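For this depiction, one protein chain was excluded, whereas all remaining protein chains were kept in their positions.
On to chain A.
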Amino acid sequence: MTESDTATAPQLRAQVVDSMTTLLTRMLRPPAPVTERTQLMDELGLSSSLALELLLEIEDELEIQIDVEDLDEDQMTTVADLADYITAHCTPR
């Protein structure tokens, strides 16, 4: 990892978290605020088709492409888990 990568990764991750919490709030209108600890499927009941829409909207908003090849349910347990995955598996568009 280069010096500039280490500087931008946390920044990108923060943008992903911001974008994801806003989108999830809009899509699912949960009764409690969405945080990094919010569980996507177990707590919000996020379906796979809405998860797909979520990924697409994050891609459009942040102008990135997410590589879904390695994505697994374990990596989308919480908002933080999915933000970690996206940060590590995306390229700028």
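Keep in mind that, in the parts below, contacts are C-beta pairs under 8 Å (C-beta built on N, C-alpha and C of every residue); 3 or more make two chains touch, one makes a residue touch a chain; residues count from 1.
The criterion applied here is as follows: contacts and distances are computed from a predicted model.
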### Query
For the chain omitted from this view, which of "(Fe-S)-binding protein", "Ferredoxin", "Cell shape-determining protein MreC" or "4'-phosphopantetheinyl transferase superfamily protein" is its UniProt protein name?
"4'-phosphopantetheinyl transferase superfamily protein"
### Summary
Contacting the left-out chain: of A:8, A:21 or A:39, that is A:39
### Summary
Contacts from chain A to the absent chain lie at residues 27-28, 30-32, 39, 42-45, 47-50, 52-53, 56, 59, 68-73
